[in-house]
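Report on one structure; see the data block that follows.
Every protein chain of the complex appears in place save one, which is left out.
Here the chain labels run A and B in written order, and each chain numbers its own residues starting at 1.
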Amino acid sequence: MSGGAPSPLWFATRGAGTISLLLLTAVTVLGITGAVGWRTPLWPRFVTATLHRNLSLLAVALLVVHIATAVVDPFAHLGWRDAVVPVGGSYRPVWLGLGVLAVELLLAVAITSMLRAQLGHRAWRLVHWLSYLCWPLALVHGLGTGSDAREPWSVMLDAACAGAVLCAVLWRVAGARRVWLPVRTWMATSTLMGGLVLGAWAMNGPLSTGWAARAGTTLPAASAAPTPAVLRDTVDGTVATRDGVTVIALRDRRDPSLLVVIDSPTSPSGAPQIRITRGATTVCAAAATVGAAIDAACGTGRVHVDLSGGPAVVTGDLVAWGGAPLP
Amino acid sequence: MSQRVRVDIIRCDGHGYCAEILPERITLDDWGYPMLDATPLTRDLLPLARRAVNACPLVALRIEPVDEG
Partner (left out) sequence: MSALAVAGVAGEQIPLDAQRLLGDGTGGAESLDSHLARLGRRPAGGPWFLAELERSGLRGRGGAGFPTARKWAAVRENSLGDAVVVVNASEGEPWSAKDRTLISLRPHLVLDGAMLAAETLAARDVVVYLGAPFRAARHALRHALRERRRAGVDPIRVRIVSAPHAYVAGEESALVRRVEGGPARPRAVPPRPFESGVGGRPTLVQNTETMAHAALVARFGAGWFRSMGTETSPGTALLTVSGAVVRPGVVEVPLGTTVGEAVSRCGGVSVPVQAVLLGGYFGTWIRADVARDLPLDAAALQAVDGASLGCGIVAALPAAGCGLVETARIAAYLAGQSAGQCGPCVHGLAAISAALWRLADGEPGCAEDVALLQRWTGMVRGRGGCRHPDGAVRHVLSALRCFAADVEHHVRSGACDGANRASMMPPVPGAAGRR
């Protein structure tokens, strides 16, 4: 059977994307620091300016890696068109599109900055103000498309980045003494509101279950090998503990004949087991690891179950890839 | 051949990074614009002068040879 586990390219995409977000956060914070004119004897303003410039170039380089690996990787089903046109993509189109927009904005900023002396101050300034959009677009893109979005490390990283930029913006607004106070108050309030809206959206969207389906993760069309089969479905079910075993029974919403049962002994000596059946046929029976999510290897394929809710009723995502039996 | 720093004051926007890097030759006026000392650059100041030239976001600073006589 063709395909297999996600390739190194997939990890490269996600890694480069995460680091890009970190860099863009730093670039944004440094840009604000520069605009405020903050300095100490050991950290003059040119350090802020040069670091801002260099890190943004590094971010662009990493974004090239991020985009190239995403397009080239067969697992992600993305073409070059998806990397350039912000709408109508095949994978989570809205959230991917935001990322495309962010990159295009960033390129515009970089190019106008390099040609600043030729373009004149006003043109440069206008484009550079738009660069403020890059960072939130990148953050939302990451939350919307990232398959790691719910991982604790990812959530903490996103929160830290958001926190840093929020604080920097509030600092700038507070320090802009020449701006009329009501305007400054409005700016600070809307920034905070923006942060809250972002947080609320994140909590109810990417960080809750069923996001994959809602985000428009389309099933790839059946095609000749070597495309690996991918399954992403919403599942609903129950959790009950009996005789020292926690049983999670789930039914696939799209295909109700697909059932997933996970037996997880409460004692540490027992190993959790996953059994997936379609009608009368057992599709997969294997050992599973149970943590924040449930993972198992089924033959050549992998299964990943993400649940939320409880304690008795749960719902979540079932993702399976690589192996022949499932779809 | 001796060299000195010169600024294109029309390009300059008063960021002031040059004065931070090369205070030996550049100080800022009351509005943040560079006042340049035309004294030739000594050997140890040349690397700093080049960094100052690179740091200017508007490429307004340059190093040029001094006309002798």
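The working rule: a residue touches a chain if its C-beta (ideal position, glycine included) is under 8 Å from a C-beta of that chain, and two chains touch if they have at least 3 such contacts.
Computed from a predicted model, the values in this text were never measured in an experiment.
Participant: If the full complex is used, which shown chains touch the chain that is missing here?
Facilitator: Within the full complex, the chain not displayed touches B.
Participant: For chain B, which residues reach the chain that was dropped from this view?
Facilitator: Looking at chain B, the ones touching the missing chain are residues 8-10, 12-14, 29-33, 35.
The rule is simple: only the chains that are shown with their structure count from here on.
Participant: Could you grab the centroid distance between chain A and chain B? Build each centroid from C-alpha atoms only and quote it in angstrom.
Facilitator: 46
Participant: List the residues on chain B that touch chain A in their complex, please.
Facilitator: Going through chain B, the ones touching chain A are 11, 13, 15-17, 20-21, 55, 57-60.
Participant: Contact residues on chain A for chain B in the complex?
Facilitator: Chain A reaches chain B through residues 44-46, 49-50, 53, 113, 116-117, 121.
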